[in-house]
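Structure provided below as structure tokens; questions to follow.
Note that one protein chain of the assembly has been removed; the remaining protein chains are unaltered in position.
This part shows chain A:
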Amino acid sequence: MSGLSIENISMRFDLPNGTSVQALKDVSLHLQEGELMSVLGPSGCGKTTLLNILAGFLAPTEGQIVMNGHTVTGPDAERGMVFQQGALFEWMSVRDNVSFGPRMKGQSASQYQQDVDHLLDVVGLQEFKEKAIYELSGGMQQRVALARCLANDPDVILMDEPLGALDALTREKMQSLVLKLWKETGKTIILITHSVEEALLLGERLIVMAPRPGRIHKEYRLPFADLGVGQDLREVKKHPEFAIRREEILGMIWDMEEEIMGRTEAAS
């Protein structure tokens, strides 16, 4: 079976004080190749944990991840990661960061040169390729992270709040870039975000997770990602359904957060 299957994943963290945290409970999901899915949910509902399990950094206490027919047992170049920030190698130039994956595979410069140059063009960093990472702005750094991930040609790209640290304007440009890259490369992308608007814009599918235990609360199929590929994202936001969905999901998350607060207040 092609695509990415999350099969009955549960994750429990045993804490040193003897208690345990049920970070995920019985999460199941199937992604077709080339799907773009965004994940929303209040803080602490297990989004990062789920992504780490998908990447292969954590083994779930129950269930398994199956990708293109084989079970995931650890990190692999077929599943690329883009982190919120700080995951670039600041001792390398922009170009060396982007070519990291191919170089680790033992490719020679002549083999990856063209791909890397093309990606640098796509993310608009051609003239910065000799620069050091710490000379770039936050938005440029995230574009390097995207290019670095793509240069490795993974089947699935996992993003944990990749645009969370950017200012609003840069963020909007980056959202368009993510959509463009998704359409051009046809990658399967899972993107975690805190922003409801971003989740709506960057998800053909959107899942809302609920906390304690972390689980899938609701799933949507949305037209906005496809609409956003060809046009200004501000136009997409004017779509009548967009506002309806936004209010609906915001209300849902507010309710969850209120419940969490109520519970912690009751506990204290």
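The working rule: contacts are C-beta pairs under 8 Å (C-beta built on N, C-alpha and C of every residue); 3 or more make two chains touch, one makes a residue touch a chain; residues count from 1.
Please note the rule applied: contacts and distances are computed from a predicted model.
Of the candidates "Aldehyde oxidase", "1,2-phenylacetyl-CoA epoxidase subunit B", "Taurine transport system permease protein" or "ABC-type transporter, integral membrane subunit", the chain left out of this view carries the UniProt protein name "Taurine transport system permease protein". For the chain left out of this panel, the touching residue among A:Ala59, A:Met104 or A:Met261 is A:Met104. Note that of A:Ile133, A:Leu222, A:Val236 or A:Met256, the residue touching the chain absent from this view is A:Ile133. For chain A, the residues touching the chain absent from view are 55, 57, 74-77, 79-81, 83, 86-91, 100-101, 104-105, 132-134, 148-149, 152, 154.
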